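For subunit A:
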Amino acid sequence: MEDLGIKIIGALLTVILAFTVGMTYGGIVRKLTARVQNRRGPVIWQNFLDLLKLQSKKTNIAHGFMGHMAPVWIIISAGTVLMFIPILNGNLWFPNLTFHGDLIFLLYMMVFGSLGMALGAGQTGNPNSAIGVTRGLSQMVGFEIPFVLALVALMVQYKTTSIQDIMDIQAQTGTWMMFANPFAFLAALFASLGMFRYSPFDIVGAPAELASGPVSEFGGKYLGTMMSGGSIFAFIKLTLYVDLFMGGAGFGTGILATIMGLGILLLKTFSLYMVPVFYGWISPRYRTEQAIRYFWGWPTALGVIAVIWAIF
Partner candidate 1 sequence: MNSFFLILLILFAGAGLSFVLGKISSIISGTVAFLSIAAASALFFTQIEMGSFIEFSLGGIQLQWGLNSYGYLFGIIVLGLGTLASLYSISYMQNKERTSGFYFNFVLVIAGMTGIIFANDFISFFIFWEIMTWASYLIIIYSGKNVKKIGIKYMIFSAIGAYSMLTAIVMIKGQYDTFLISDAINAGAFNFIDNIYIPILLLIGFGVKAATMPLHVWAPGAYNNAPTSFTVIFSGAMSKMGVLGMGLVLGHMFTADRSGSLTNFFSGFSVIYLQQTIGWLGGITAVIATLYALIQDDAKKLLAYSSIAQLGYITVGLATGTKLGVMAALFLAVVHGIFKGALFMVVGAVERQAGTTDMTKISGLIRKMPFTFLTALISIIALAGIPPLGGFVGKWMLYEALITESNSYFLVIVIFFSSTAAFLYSYRFLFGLFLGQEEKETEQVKEAPITMIIPMLVLAILLVITGAFPGLIFSPIATAMEFIGFKDVTWNMSVLNNVWGNEMNLTYLGITIGVVFVSIFAFITLKGLKGTRYVGTKDISTSGEIPYENENLTFQINFFQPFVRAAAPMYKRSMNKIWNELGNGLEALFNFTRKIYTGNGQTYALFVVIFLVLMLLFKDTLFV
Partner candidate 2 sequence: MQNFEQYNSIITTGVYGSAIALILIGLYAVLIKKHLIKIVIGLSIIDAGVHLLFVAIGYIKGGTAPIFSPGNEDAVNKMVDPVPQALVLTAIVIGFAVTAVALSLVIRLYKHHNTARIDQIKSLKW
Partner candidate 3 sequence: MVISPVHYIAVPLLAAFTIPLLSKYIHKELARIVPGIVLLYSVFVSIVLMMQVSEVGVISEKIAGWSAPWGINLMFTPFSGFLASLMSVVGFLIWLYSYNFKKIEQSQSQKYHILQMMMVTGAIGIVLTGDIFNLFVFMEITAITAYSLTSFYRERDGAEAGFKYLLIGSFASVMILLAVMILYTQLGTLNMAEIAQNAHLIPTPLRATILVLFLVGFGIEAEMFPLNGWAPDAYSQSPGPIGAAFAGIVVKAGVYALIRVIFTLFDIHGAYDFLIYGGLITMIIAETAAVAQTNLKRMLAYSSIGQMGFVLIAFGIGTKTAIIGALFLMFNHAVIKSLLFMSGSYLTYNSLNKKISALAGLGKKLPIVSLLFGLGAFAIVGLPPFSGFWSKLYVLTAAADQNMLLLIMAILAVSIIEIIYYFRVVSTLYYGKQEDEEIKVQKPSINAMVSMLILGATIIVVGVYPDIITHFLNNAADMLLDKASYIQAVLTQNIN
């Protein structure tokens, strides 16, 4: 029974870790972006401050049922997905509910949150939110294709749909997927550009404009909750990539091993995270249809090659 207790503590640990790392990464990126744009920029822990401010605000107006739902769903899907992501390979303190076929489960479960946000944004009645949502959904259809091609390549190559299995295979063969099937990795990398919604694919959130994008009607606790959910998602995506393509992390259950594993995990994730950020720095914004065409161009071709590579 105390075994179950450990699991629960581990789950909480996982949530905390994901939350912290996600928020911190966000702060770091803000800082770096500012430096690149020759600004001074906020402090790295700025996101925490923002969250604190938002959560301490008193909510005056509510937009009704779906308005409440939106952050709830984001948190739910973030938490649930987190439960299925192997953080550290075979570490007792970071268990996960991985099961046969959880990869597909994750793909669909991640949508849960964004759908909730979309519905919440919809109910506010702000046309800009709805427009943002449609852009976001369309763009999602865009980058899902290379992403799924990449995943299918992996799944086909090893006839499994379980993240754990793929990690184990990498551990056994000793070669990371990004070398075993480079095309798949590239396709997934391109997809990640859209997934993180940095420029040139940031028309969805449109951070530059005031009061546009899905979240434009949300404030206070709602926005705070969404923000934390979003940062957890960032961590999730990064970890997923690392698990799938970079062999994951983790050596064992010991304290030292845990710390080392975390270190490696952070290293890998951060280096991966920098790719979309860098790309964003050097590229202007796409319109939505341009973005979709972009994703259906070379990335998809790479994905197809990857699948063929996987078959033979």
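The rule we apply is simple: contacts are C-beta pairs under 8 Å (C-beta built on N, C-alpha and C of every residue); 3 or more make two chains touch, one makes a residue touch a chain; residues count from 1.
Here is how the candidates were picked: all candidates are chains of the complex that A comes from, given by their letters.
Bear in mind the structure is a predicted one, so any value in this text is a computation, not a measurement.
K.L.:
Touching subunit A in this complex, which is it: 1, 2 or 3?
P.N.:
The single touching candidate among 1, 2 or 3 is 1.
K.L.:
Touching residues of subunit A toward candidate 1 in the complex: what are they?
P.N.:
By the definition above, subunit A touches candidate 1 via 7, 58-66, 68-69, 71-72, 75-76, 79-80, 95-102, 104-105, 108-109, 111-112, 115, 118-119, 122-128, 130-131, 133-135, 137-138, 140-142, 144-145, 148-149, 152, 155-156, 159-161, 164, 210-212, 216-217, 221-222, 225, 287-289, 292-293, 296, 307, 310-311.
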